[in-house]
Each structure stands twice: as C-alpha cells, then as structure tokens.
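The complex is shown incomplete by one protein chain, all other protein chains being positioned as in the whole.
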Amino acid sequence: MFHIYCPYCEEHREEEEFHPKGQAHIARPEDPDACSDEAWGDYLFFRDNPRGIHHEMWLHAVGCRKFFNITRHTVSYEILETYKMGEQPTVGAEHLAREEKTAREGKTDSVQVAEGGQQAVGASDAALASVKGAQA
Amino acid sequence: MSQTAAQPNRLAQGGQVDRTQALTFTFNGHSYTGHPGDTLASALLANGVDLVNRSFKYSRPRGIVAAGAEEPNAVVQLGATEATQVPNVRATQQALYDGLVASSTNGWPDVQRDIMRWVGKLGSPFMPPGFYYKTFMAPASMWMTYEKYIRKTAGLGRSPTQPDPDIYDHMHRHCDLLVVGAGPAGLSAALTAARAGARVILCDEQETMGGSLLDTRETLDDRPAAHWLQATLAALAEYDNVTLLPRTTAHGYHDHHFVTLHERRTEHLGDSAPSRAGHRQSRSRLHRVRAGQVVLATGAHERPLVYANNDVPGNLLAGAVSTYIRRYGVVPGRKLVLSTSNDHAYRAALDWQEAGREVAAIVDARTAPEGDLVAQAKAAGIRVITGSAVIEAKGAQRVSSARVAAIDVDAFTVTGKVETLECDTIASSGGYSPVIHLASHTGARPVWSDDIIGFVPTTVAGVTAAGGAHGVYPLGEVLADGVEAGANAVTALGFATTVNDADLPRVAPRHEGPACALFQVPHEKATLRAPKQFVDLQNDVTAAAIEVATLEGFESIEHVKRYTAMGFGTDQGKLGNINGMAVAARCLGQSIPETGTTVFRPNYTPVTFGAVVGRHCRELFDPERYTPMQAWHVAQGAEFEDVGQWKRPWYYPRKRAGGELETMAEAVARECRAVREGVGILDASTLGKIDIQGPDAREFLGRIYTNKWQKLAPGRVRYGLMCGDDGMVMDDGTTSCLAENHFLMTTTTGNAAPVLEWLELWHQTEWPELDVYFTSVTDHWATMTVTGPEARKLLTDMTDIDLDREAFKFMDWREGHVAGVPARVFRISFTGELAFEINVQAHYAMHVWEALFERGKHFDLTPYGTETMHVLRAEKGFIIVGQDTDGSVTPEDLGMHWAIGYDKPFPWIGKRALTRSDTRRENRKQLVGLRPKDPSVVLEEGAQIVFDPNHAIPMPMVGHVTSSYYSPTLESGFALAVVKGGHQRMGESVYLPMADGRIHEADIVGTQFVDPQGERQHV
C-alpha cells in the first residue's frame, strides 16, 4: 500500500485514493494522420517495463481528481519524486547510475542488501544503487 | 513447593495466575480446570496433558514445545458451538476463559489412537521429502482426490459450517512511531518517543505487555522487573499521544510503513464476543497503521537443538520451561535434563530446581562454560556435564530418558560413551534467533552475525530493530537499545529528544560466557540412519530430509525449503528455519551466510478472515446506490437488477387475477405493450450526466466524440459516440446544447465515472489550453422517461412547455415546469416511441413522479424496468455499450457510419485507428440482427455462430449473439449479434450449435426490427 505525495494536494495520501494510469510522458502524436500504422500502434500499445526507474502517471481519483506523475523504483517501490502534469522528472536512470557509482566506491564488504523483491521506501540511495548493481 | 491435586503440575505459589478462581475448560472431550492468567497451553501443562496433536506427516505424538507465537505443535481447533469454530489457534497464545472448548486439529480420527501411526513407525515411505512434487505432479486429475485426503490427515483445522455470530471491524491509524513489541526494548523506545511528543502506537501480541520482563530472573533498580514494568505501562497510559494495543499482533509489513495489526479484542473473554453496554463489540479488529517510523522490538525466538526424537512430548524449549514456571506457576514435568549451548538457558534448570523438582543434569556443549549462571547452577548442586549434548530422547508418548554423550561440534561426531539419564523432560537451547519476520516483509534481507550466532535484520530507512530483534540480549543493553531506537526514530521526524542515561533503570551486572554454535547434534549413526531429528516440527521436516534434498541436488535454500516444505504454512519457520539452514550448510560444506536465508512473508501468525473483511460484509458488503424514487419502486414490489452499484428496477410484477404474481416474461410483455401501445415510464436517473461549460466546450466535444458538434444549436440534442484512440467504441449517449458554451452530456449508467475521468484525462494531459470545465451532475438531476404514443397526451396538462410536434421536435430540449417543478425536458427516445425525458432536481423527483402517476391513471401509465427497456431498444437496434460491444468493436462494425465525422478538422480520438489495416478488414465481426427460424426460440446470449453446422468439429466460429429477447410486438424471438462480414450477408442463414446438441437456425437481418423507418419517435 503506497503512500503517495500528491503535488496538488501537497500532502501524502493513501494509495487507495489513487488510480495508476500507466507509463508517463506518452504524448499523442501531433498529426495522427501522418503516422504510419506501425508508429500509431507503438503509441497505442507499446510500453516500457523497466527494472528500476519508471515514470508513471497516476490520478488522485478520490481527492483532487488531478493527473500527475511519479518517478518510482520498480524494485524497491520507493517513490523518488512526484511532479505535476507538464513538468519534467528530475530523477532518471542517469541519476541512479551516478548514485550507484558513488555507492560502489564507498561500499564495504560487510554491507549486504536485498537482492530483489524488496520494497524500501526511503531506502538510502546507496542501498538502491547496490540493488541496481546486483542486477548488472 | 507442592502442587494442587487437580492440576498436578501447578505450583502452590508463583506466577501471575489467580488461583482463587477456577476456570473450567474442555480439551479433546476431557474437562479440566485452570485459572485466570493462564493460556490454554499453560493450563494443559498444569493438568499434565502431554499429548496435544499428531504430527502433520508422520502422525507422531506431539506436545507443547514453546510458550508463544513460535509454538509449532499445539495448534488447536477452538469453539464450543459449530458457529464459533476457529481453526489454527496456538494454545500458547489463547487466553483461558471459562467454558473454553478446544480440540486437536490433527490426529484423525483421534489423537490417542491414530490410524496414520504406521506411517510414522515404518520410517515413512509414504511421504519422503519432495513427496508433494513426486506424488502429485501426475496425473493432475487426481489432485482433487489427494488433496481431500491430505487435508483431512494434515489437520489444518476446519472452518465453521454455520454463520459466524461475531462481527469484526477495521480501524485506520496514523502515527509518528509504531513500536512492535512491548518487552524492555519496545517499552523504552515507546517511552522515549512519547516524552518527545510523538504520536506513538505500542502493540504487543501477548495477553500482558512486558515480554521477557514477565519471566526474567533479573532485577531493575534492585527490585523485581515487574515493578518497573508496571510503572512504565502506567506512565505510557498517561500520555494522550500514546495508544497501547495489547493482544495485538503486527502480522504484516507492507509498502511505505503500512503495517497491519490484528487485535484480538474478546477472544480472551469467551467463545463469542460478549456485548458491552448493550452493544455488539467486534471480536477482533484489524488496525491499518500508516507510520512515520517503525521500531521492531519483536524479541528473539529460542532455537531448539536438533537431536534424535526431539519431538517426543516432554521436549521443550529451555526458555518456555522458565516461562511456564515463573509466569504461570506450572512445572511441565518432574525431572529435567537441560541441553544447551549457552549460559542463558541455565535459568530453566535454576527455575526448575527452585520449583521443587529434580534436575538430572545440565548438558552443556561447551567444554568450559564460565558465566555467572553456570556458577549459580553449580552452587545449587546441579550436575553440569560439559562438552556434551543430549543426542537422543527416549520414550513413546512422553520422554522417559535422555541419551547424553560427549560431542565434537566442529567434526560433527559423537566422541564419548553414551550415558542414559532418566528424566521426563528435556529442555534445549541452541541460542536465539532475532524475530526478523516483519523486517523481512519489507524485502530487506537479514545478515548473519557470528557474534550472536544468528541472522540480524537489515532494515529499510525508517525501520529500526531494537533489543532481541536486533541481536542485543543483555537486559541493560536491551533497554538502552530501545531508548536509542526510539530517540533516533522521532529525531528523524523532527522531534527534539533528550536521552538521559539516568532515566534507565539499573540492571545488576551479570557475566555471561560465550555461546557455541550448535544446531544439529551429531548422533552415533549418520543422519540418514539415525532416529528422526526434527528441524521443523509443524511440517515434519527432519535433518535427514534436508540432507536428502541436498543429495538430490537442491543447493539453493529456497529450493530446499520448497522441496521439504520447511517453514511452510502458518509456522513460517519460526523455530526451524535457522536450524534447517545450518543442516543444509553442513551438508553442502559451506557456511550459513553462504547458504543464505529464506524470506519470511506475511502473515506472521494467522489472521482470521473476519478481521480481513471487517464490516465490509452482508448488507454493508458494497454500496447500493439508489435513485430518489427507490422507496416507490420498493413499495411497488419491483424486482431489482444490479447495474454497477446501482439498484435499478428490473421489472414490476403485478398480481394476476388469482392473486399470484406475474412471471418475469409476463411482466415484461405487459410493460412492452404498454410502451408500444399506450404510455410507460422509466426511472432513468442512473444515467451519467456531466455539465460542460466553457468557450471551448464545443471544440472539446468535437475531439472526444466521433461525430460533429460545430452546428448543434442551443435547444438541440445530439447522439454521440465515443471511442478510445484505438478506434473501439467506449461509450455513447446524448449531449444537449444548453447554451452556446454550455452542454449537458449523458453517459451510460456504468460509465459515468470513467467518462468523466476520460474527459479530464484529455483536458489535463493533452489539451490544457482548451477553456472548458466538466462537473458531474448525475445525482443532482432525477430523470424520468415518459414514452409511448400517449406520452404527449399524458403530459399536456402537467406542463407549461408547448408540446406541439412542430414547436418541440424530436431531438429538441425545452425548459419549463412539470407538476409545478422547474424541469428540463428532452425529446429523445431509447424505445423508438414518442418520448419525453424529464429532468428535475432530485429533491423533487418523488413529487413529480407521483404527480405523473396521478395524472397517468387516465392512461394506465405503466412503470417499466430495465428488462423492458432492453427489449424495446433492441427491437430498434439501439446498442448497449458493454453488451453489444466489448472493446473490439468500431463504429463501422456497428454500422454507424452516420456517426463518424471523417472530415472534421481535428484528428479526433479514435479517428486514426479507424484507418489501420486491421480496422479496415472486410471480415471483421459486424453487428446484425438475427431472426430465429423458429419464432419460439430465444437464442442464448453469448451463443457462438457458425456458417456450416455440418463442418467437422472444431467448427469455425464466426461470431456470437450479443443481445437476445422475446419480442411481444413481433411475437418472436430476435437477437443482435456480431458476425464476420455480417453487413454483406443479409438474408443468409447461420447456425447456433447448443451445448445440448440442438442446432438453432437463424436469418441474418437488419438491426431494426420495429419501425425500421424510425417514424414513431417523431410523431
């Protein structure tokens, strides 16, 4: 059960108030008629399914009824940021890679972290990065 | 000390039970007594009941092993009546009450004489490890047979066959800090956080808060620990920012610090929840807690040692022995042998001896134990045998002796001569395992610590383990660890804390010697040939089974677990997991950390379904949505149909002359005729209604609907079709132009919320520049459809609106009054007849509705329900989205080319997809009418259609029936269907093979069965 910060309500609310709406930043092609069947099919049907950072659109359905975006880690389930419709994420795969590097450099052998299947809200970036490292 | 006669193992003094009151209870049909303060387990032990169950697989006799949630054997069925049966209750966690009735869940047909016993005796060829996989993989068809048998013998308990008389509920809670476990660490963490002003919830699974303080030999501030415990609980109760939840188990740790707690509110009081102040109270309650931070002070579970026949009744955990003596005043035997790898367990022997019973020996695996407790034991004259262990228990229904020998722990061999010690109880301790289950639910993997010889949890941010759960055992350090955990947690949330060491109670210093790592005890015979050495008592997993698993090539501990069933089910590996891993590690020749650990999953202990459901059951299972005319429908005896959450009148059966009610078919036929020949009325208030305002409203409609909206004038109404961007029909309805920048959209009943969300989606994400707002007015307006050739006559004297067919045309709307109430009236028709849809504010719906019936007496105004509505619309070929469409149907498939504005300037939603190759295919399934050759046949909705009934099976299926009814107007069955290339197949015959072998024949016809020219709605 996620605890999600609504950027419009400006507070954390329970997941039950929200509906997930799939991958974020899928723009409708400006000129659909100029799209090939294949391009239109991609827009309609094909979505990413990454292990790691994922930008998702959610709706605060029982609340302010606004759509907004979440950057979520699909392994730890940590929500790294939420932002309004029309805004761009500040956390991306590059961000994670950077953190990973830092974490690897400072990592000692005694630290053991999850190999997967965990959720880690608020988990340290180092832990998250190591998760990412474990899959590489 | 002496004991009472009725309870042979009850001490005359000591413990926290009230000996002045006797409670009578029944176990397996025998009556016993116990006292308030007892658990069922302590009362059974007080009465000398050794045998509480038969084991899961081998059907071996089993007794009580532990004193808490980790109990693997004493899992009982509770309930004095059929309706109050509760399976899966741990006797160690069930408070005793007068009249309690319990029985063994296992041991069919009887725990004393078990027909499965031969299985255990014969060394179990019946269920080797991997039994499930090997035996039940094939044939799959036999699984149902096997399962029934396994369940019966496996003793999983049973559900009641009668309705539960009790109620259960939920409570949503929010806090800064949730502390799980009210032992010394949890109490000090909670107190620290409470002082800082944080909102704290402290829960504890036991009847009484206190954890290890309830049976410790240690003192706090030079007084028994109970004094500090009482003072601390009293102090916590004073804070209004603290919620104390005893008898409450944190059983699941979910995402983002959402923790579910199961509070047993009345299970200590009786079989069924007693009422309080005249009100029902819930038997148990599920607390759904969202915490800012969590401290897991869940303590540690003692590990039993794994030796031969370690499952015979009379084998207990050392700590449990102390608990029963010190907390319940019960000594569970007469003569004790203690087998240990650590100092701490020595207290069991000391407690035993102080209770006046005999200690045969303490057998210590260490060669030179040297702590304070060791010295105390020696001073008390107890024989201490070092460098040795109990390698085997003897006895059938109860331990009769212990075989003791010197062992080499590292070489895993017996090195000395075996000595047999007479005894009836063997207590063992292989050290302690921090209770890491909840931490594990978060996905954080535990790490092995050589210091404590156990796994300690790693935690995600915001979670801290404290005390025993953290691998910290000495009492003084536990208290300090709790304070630190509590302080750190609330500091992280921004609270100011002042931690002062002087706040902590003084603990007498005690020297404890180092423990040794001992899990499985070696036997003279190799593991595979030695008598059974149990690792997981609940699932009957032996050391030999694990060894077999590794020999068969299972190296991952997760695979070993699944192969052997270790840690399965309600047990969740509380006692056995670490020992099992140690055995696997030994067999694989690697260390425990190399072997890894398995993951614990929710729930920590079983949670009754009632608590999961809460009050969301029976009449409160789901919302029932009512229109403002609900009372009238009920009074008229309407039958109701569920449409989404709405209750809609389905049909209104009338009494026939003989006093009997009409059948559904009769009622529907009568209602249909009334509309086609006279006048009927439908409560259409459930239709979704969306108020749309803004200068760009019209542009928006043009983008979201397939058809054109630029020229719709105020006062006019238009039918609209909505597609997804995949070109498939999503919803339909009429939209009225109320004013230049103001529209009222209607949606299908079930799609009101999804359509509003759809409009918002496009407005918020793609076209925020359009100035338009959408507001749901579904519940504000009540809608009543007056329809039939007599509709105009009926309304004429009731309204100030000019109803003349030229002044108020089909697809017009007008504002005025109906029955004195301001109303918008729409000339739209879903029946094909003359129709007026009247919208009034819902407050006045009943007033107008009853006025219509008052006036309607002269016209035999007939209320009709959804079934008649369906027949009438189908006769006209009007589709119902979701019935005649299923998300794979385009407007063209429906033959609704007239509703597609391909030349609109904006590439509206769905347009592009309608020119994809797949949507242009000629053999797409297309909507047609079907007329059965035999007019008495009403085709089955969903029936598959074939062109050639003589084709070999499997016949190519070319479509299916979407709507099918009997038409009283046509005096025939008729249907709508989708058929491949159907629009080009008018007049052809199709066939519908039925399950019973009959094959119906039908003609493909147009979709409009009645008034195909559409003249009647214009009259």
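Each chain gets a letter, A and B, in the order it is written, and its residues are counted from 1.
Here, a residue touches a chain if its C-beta (ideal position, glycine included) is under 8 Å from a C-beta of that chain, and two chains touch if they have at least 3 such contacts.
Throughout what follows, contacts and distances are computed from a predicted model.
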item: Protein name as given in UniProt for the chain not displayed, "Dihydroxyacetone kinase subunit L", "Heterotetrameric sarcosine oxidase gamma subunit", "FAD-binding oxidoreductase" or "Branched-chain amino acid transport system permease protein"; value: "Heterotetrameric sarcosine oxidase gamma subunit"
item: Touched by the hidden chain, restricted to displayed chains; value: A, B
item: Chain not shown: contacting residue from B:208, B:636, B:841 or B:944; value: B:841
item: Contacting the left-out chain in the complete assembly, out of B:620, B:957, B:999 or B:1019; value: B:620
item: Residue of B:231, B:739, B:957 or B:999 touching the missing chain in the full complex; value: B:739
item: Contact set of chain A toward the excluded chain (per top definition); value: 8-11, 13-14, 16-17, 62-66
item: Positions on chain B contacted by the hidden chain, ascending; value: 169-174, 199, 276-282, 288, 290, 615-616, 619-620, 622-628, 630-631, 646, 686, 691, 693-695, 714, 738-742, 771, 773, 775-782, 815, 819-824, 840-847
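FYI, only the chains that are shown with their structure count from here on.
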item: Centre-to-centre distance between chain B and chain A (centres being mean Cα positions), rounded to whole Å; value: 27
item: For the chain B and chain A complex, residues of the former touching the latter; value: 254-258, 290, 442-445, 447, 458, 460-462, 599, 725-726, 757, 760-761, 764-766, 768, 907, 911-913, 916-917
item: Touch list for chain A against partner chain B, complex; value: 1-3, 14-15, 19, 21, 27-28, 31-33, 35, 37, 40-41, 43-45, 57, 59, 61, 65-67, 76-77, 79, 85-86, 112-124, 127
